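The block underneath contains the structure these notes are about, expressed in structure tokens.
With one protein chain removed, the remaining protein chains of the complex are shown where they sit.
By letter and in written order, the chains are A and B; residue numbering begins at 1 in each of them.
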Amino acid sequence: MGETTLQAIPQNWYLLLSTFLFCIGVIGVLFRRNAIIILMCVELMLNAVNLLLVSFSAYANNADGQVFVFFIMVVAAAEVAVGLALLVSIYRNVMSTDIDVLSKLKG
Amino acid sequence: MTEQILHDSAFIMPGILIPLLPLIGFLINGLFGKYLPKAAASWLATSAILGSFLCTVYVFMNLNAADSVTIDLFQWIAFSKVNIGFSFLIDPLTVVMLLVITGIGFLIHLYSIGYMHDDEGVTRFFTYLNLFIFFMLLLVMGSNYLVMFIGWEGVGLCSYLLIGFWFKNDAYNNAAKKAFVMNRIGDLGFLLGMFFILFNFGTLEYGAVAEQASKLTPNSMLLVAITLLLFVGAMGKSAQLPLYTWLPDAMAGPTPVSALIHAATMVTAGIYMVVRSNVLFAMAPHTLDVILIVGVATSVFAAVIGLMQNDIKKVLAYSTVSQLGLMFAALGLGAFSSGMFHVVTHAFFKACLFLGSGSVIHALHGEQDIRKMGGLKKLIPITYLTFITASFAISGFPLLSGFFSKDEILAHAFEQNKLVWGILSISSMITAFYMFRLVYLTFFGTFRGTDETKKHIHESPITITLPLIALCILSVFGGILGLPSVFHATHLFATYLSSVTEPSKAFLYEHEAISHSAELMLMAFAGIAAIASIWFAYQKYVTKGEQPADEASLTGLNKWISNKFYVDELYDKAVVKPMLVLSDLFMVVVDKLIIDLSVNAIAWFVGLTGRITRLFQTGNTGFYIFAMVLSMVVLFVIRLLA
Partner (left out) sequence: MSHYLFYILSTLSIISALLVVFSRVPVYSVLWLVVCFFTIAGHYIMLNAQFLAIVHIIVYAGAIMVLFLFVVMLLNLNKENEQHKINWVKFAAVISGGILFLTLIAAMKSSDLGTYSLPIKSEIGFVQNVGMKLFTDYVLPFELSSVLFLSAMIGAVVLAKKEKS
């Protein structure tokens, strides 16, 4: 079945799908104010890229792409751990995760 | 050429040591002086100069008069065709200057130990003094114009530092600045002259320059330009008209400084430089004429001003200017060795006079006005005796050193130009008169100061009197160096210097030497004139007991002379004031309008962009993400359209 899938579906479709997912992630980041949701949208964007990499890896017949995805997952896991810790810390200080409240960096 | 007594290499060690010792003294005193006791600092400085003097004597004893030694220390500036080394040249002319500088320098250091004993800046004083000696030695030892120029600038700096030694006094600081600025004018001339030489001859070594120059046509534009520019330098350094006004003001420095720098050594640097370049000057008779005119004019002008001065050091200062004028007159006549001879004898008696005046000032606790002196001969006998002897020498009293050196110059003048001879003779008579006016007002008659001062008058300590006596002996017997041919003796000095002055002989117009009888007549005339002037001064100030009139009561010519012909005022009006007005103008137009405005505009623009870009830093994270996304889009679009 695997070979038939790869031969039946053009790679462009995967490109299109991951681009679309990526843009949904971007829209989410712009759209929402809750920092946790924004972080989730970032994860979504990362997954869109992962999907792209895996598809390239499969079509180009090269395992390196999948190794990259593996490392991206490693980094994403670490990032989420630190990011959520930061959010908890921020929440403790301002009792909110609304990013529009966090405007201390105003010049 | 006679056989060299010693191989050239034997001179390297002493040759380097001569300037090195004062430099070491300067460095030790300058860097660690505050950890040394005052006495140690002063004796250290003095022994450094003594060491230099001994090395100089060694060189003098071993160097053949006809020979010269070049010591190459290191290559200094080398590019394209120019190659200037840092090297020393030791020849008879250098040795003469070295003997004068280190010899008199040592005596004056010795004198300063006593004179500066109570000053709080003793260490600083000796540090400067050693530095001065170092630069002066560099000036006379350099084998090219550039090394000379380092020394030239260095002595200018030291002169500035020492004139303003008592820097808490504003007037002294101004005098120091004046000396520095006046010297700069001259230095610029020297520098330009040097550039001309380098540009046209491609070298700055004395020998090579003289050799190249002798191939040119005499009196060519180039030679006249170079020599005139060099002479401008000499005018500044040696206080000739019109750049002389700094020298009388320079008397603000401590008296040993006046003796060493502003009488015996530094101010003669100009003469040394002209003699050193005698081939160039001999080939430019036009310049020699200029030098003669300037020299003669300065000689008379300064002597006349000296008549009416009441400050003991100012009188000596104008006398120095006048004598320097005489030396330049000698150079202008092409009598290079006579000029140098007068440099040497003048160094003896003028140093003695200055040190003597210092001793008087020391005895009177800082009083310099001769109207408040008088009757000192019993109170400070050694000072009196040495001072009056030196005065006899400078006045040209027969058989003393000044008599011979002046007579030689006058004889040259008589050979070539009777008018010059006449003017110089008058100048000599005036010199004799004002010198004895000074002597009589200071040492004869009755004391005119307060009784309180009189009680404290005492003879100076041995470190002061010893140099006085030594210089006094030199002023008396210095003439032996240059006995005229009338006495059928060898002119030791001229013979010694002949290897230096010989090359220029070929370019000078040979004047018929005057006969022995004429020369004797001239000598007799000069001697009688000097004695007559002295007698006249005696009549006026001792027999009649006249006192210098109060400055306010003076009228007519006397008032002009007393105010130094208002030259300072003239310079103030003609140069300083317009300069200040111009500066004000520049301040308003260039500084405030153009520079300030443009700088402020830049600052304003930066501030404005800052204020504008600050608007983008809202602190709103959502806005930042928007900006990021849109920028990404823009980058993509640019990439796609490219």
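Remarks
Simple rule for what comes next: a contact is a pair of C-beta atoms (placed from the backbone, for glycine too) under 8 Å apart; a residue touches a chain by one contact, two chains touch by 3 or more.
Note that the structure is predicted; figures quoted are calculated from it, not measured.
Even with one chain removed from view, chain B keeps its contact list with that chain: residues 622, 626, 629-630, 632-633, 636-637, 639-640. Within the complete assembly, residues 1-9, 11-17, 19-28, 30-34, 36-37, 39-41, 43-44, 47, 50-51, 54-55, 57-64, 66-67, 69-71, 73-82, 84-89, 91-92, 97-98, 100 of chain A touch the chain that is not shown.
As a working rule, only the chains that are shown with their structure count from here on.
For chain B in complex with chain A, the residues that touch the partner chain are 614, 617-622, 625-626, 629. Residues 26, 29-30, 33, 99-100, 102-107 of chain A are the ones touching chain B in the complex.
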